[in-house]
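I have a structure here, written as structure tokens, and I will follow up with some questions on it.
Only one protein chain is missing from this complex, and each of the others stays in its spot.
Each chain gets a letter, A and B, in the order it is written, and its residues are counted from 1.
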Amino acid sequence: MNKPKVGVFGFTGCGGCQLEILNLEDQLLDLVNAIEIVHFTELVTEYSDTYEIALVEGSITTKHGVERIKKIGNIAKTIVAIGACAVTGGLNCLKNLYGPEKAKELVYGDKKDWIDSIEVKPIDAYVKVDYYARGCPPNRFEIVDIIRSLIVGRKPEIPNYPVCIECKRNGNTCVFELGITCMGPVSRAGCNSRCPNSVSGCEACRGVIDDPNVNAHKDLLSEYGLTVEDIMEGFNLYNACKGKTIEKRDK
Amino acid sequence: MLYKVLDKGVYRDFVKALISEYEFIGPKKKDKSEHDFVLIKDISELDTNYMRTTIPPAKKILFPPNEQLVAYELGENINVRSVVESSKKILFGINAWDINGMNFLDEFFTTDFIDENYISKRKKLIVIGMDSEPTETNFSPSIGAEYAKDGFDIYLTELKNRYFVRIATPKGNEILEKYTKVNDAIAEDFKEYNKYMDNYRMKFKMSVDIKSFYDDFESIYDNGDFWKKIAKDCYSCGSCNLVCPTCFCFNVKDDIELNLKNGKKIREWDSCMIPEYGLVAGGHNFRPDKENRLKKRYRCKLKTFIDKFGKYACVGCGRCIEACLAKINIAEDINLVKKEVSI
Partner (left out) sequence: MGFEEKVKKNKNTIYVPDIARITRIEYLSPTEKVFKIVFDDEEIKNKFEFKPGQFVELTVFGLGEAPFSIVSNPTNKDFFKLCIRNVGNISSALHRMVEGTKIGIRGPFGNGYFPCQKMKNHNVLLIAGGLGIAPLMSLIRYILHYREDYKEIMVVYGAVNPGSILFKNEIQYWSNRGDISLCLSVDNPDNKWTGEIGVCTKLIPRVDFPSNDTYITVCGPPIMYRYVIDELEKKKFKPENIYLSLERRMECGVGKCNHCHIGDKLVCVDGPVFNLWEIRNLKEAL
């Protein structure tokens, strides 16, 4: 079997998703054996513009970024968005709530015109994304699973069930029981219920499931003393760019 | 069945001996609200005075959330073999309804085809039961599951200065003879035991007319509005299934290492409440609506296995009620069905 050529690229984000790949430890050597990494700033000094699979981290926030992601889109046969910023726009989308001009002014003051900053969008706003490794940070084993699936020729299985399933498989006490609020019941699993495992509420970093019961969850959160604003903040933290879909479903 | 008594003075030494001799699984305090059945290394970790456990102990051991079934190596020749885990364990402190839940799984996994992965672990499991405090949502007396009549090796019931010991298997008797000293139960012990059980049964606050559901289900089945109302707040999150002592649905997945040589089949708990459950290749979904899935779950719990085994697939432990953030309550719904049908 031919080793696919893989490029790893970063846009606006913290770089943590790329580090997750390096954090694979046990599996990293196997991974490097199974694929040929031709571009990965965090790992190799060489770089190449010939690759079949692009793993892309970060959201698109600059005009320059738009050009780069379009170029990647032209070269790669398969694009995998890795991490919340690439998949949903992530935390960066909170900027959009202010509007790009206002946000620029707040941060850079009178130097705002020096800055190339546009409305934040996930990468699928500009290129066709084949697979999504969701989460902040993404689950590194899921990234491996997507790569492996591409090698053996199957569709990777990305869960469309809520975090509760994994949380219960892990035998956790429900954090609501402990007085903590959680987005788990409406959020997409695949993280192995990472946050509830360490007794903190899920923040929906992998986005919401296809058919979330938003009304039930709003009722529940308000029982726990959250205001409408708090609740929307919870939904928006990682999903502001895609927040509109949540509002629409609500009606 | 043998009936004996165990003096409280020798109880600790008996448990200590078991902990040092066996892989000993027992309840340990996890946080302010729950206990968890884990490997106990020292008696100080053991806390049999528990009320809540998220995952039923027997299911956790015998039918774990993830379990490898098959291993294979690919190459010129494909080498496939089964993977069966079976080590000797003691499950200590499991309560009556969870034993009854295990009894259900025992029957299920040996009907039609024998599931070696379950039953080989079951055969090596020594079960020592003990009563635990019921939660407010527990309705096991309505099902008759607050008392275990079999499925255990030894059942200890705490009386004033001694334990009333029911021994259901020769294995249980052997263990008691080897590690402690018990005396035959006399009339007075039985009297105190019966009094204890009467009081114990009084502790259960919730009760349901479970038989009515079986009779009423067919007539309420097509009442779409009724089921829609009940399922309105359902998250389709599957919590009710995964915490259930009798839920057994699972997915089988193939997994292959990056060397593309070593692969395995694993099973993991599934839930009938999530939309993908009824989905077949090609995209048709046999249960696309949450009210259909909830109805299916109730039918499976309260009707299907009466027809098949003469047993409910529910022991009334109330875990699903406590786990449901949407406050869907099987006990209340059983009573609601009865009310709706009698109008």
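Definition applied: a residue touches a chain if its C-beta (ideal position, glycine included) is under 8 Å from a C-beta of that chain, and two chains touch if they have at least 3 such contacts.
Keep in mind that what you see is a predicted model, and the values were worked out from it rather than measured.
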{"item": "Which residue of B:K29, B:K232 or B:K296 touches the chain not shown here", "value": "B:K296"}
{"item": "Options B:K149, B:K211, B:K265 or B:K311, residue touching the unrepresented chain", "value": "B:K265"}
{"item": "Where the unshown chain meets chain A, residue by residue", "value": "152-155"}
{"item": "Missing-partner contacts on chain B, residue numbers", "value": "69-70, 72, 74, 77-78, 80-82, 84, 108-109, 111-117, 218, 221, 248-254, 256, 260, 263, 265, 267, 270, 272, 277-284, 286-287, 292, 296, 299-300, 303-305, 307-308"}
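Keep in mind that, in the parts below, only the chains that are shown with their structure count from here on.
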{"item": "Approximate Å spacing (C-alpha centroids) for the pair chain A, chain B", "value": "37"}
{"item": "Touching residues (chain side chain B, partner chain A) in the complex", "value": "30-34, 36, 54-55, 60, 65-66, 232-239, 242-243, 253, 256-260, 268-269, 271, 274-276, 323, 325-326"}
{"item": "Chain A - residues contacting chain B, complex", "value": "1, 27, 30-31, 33-34, 144, 147-148, 151-152, 157, 160-162, 164-165, 168-174, 176-178, 184-186, 199, 210-213, 215-217, 219-220"}
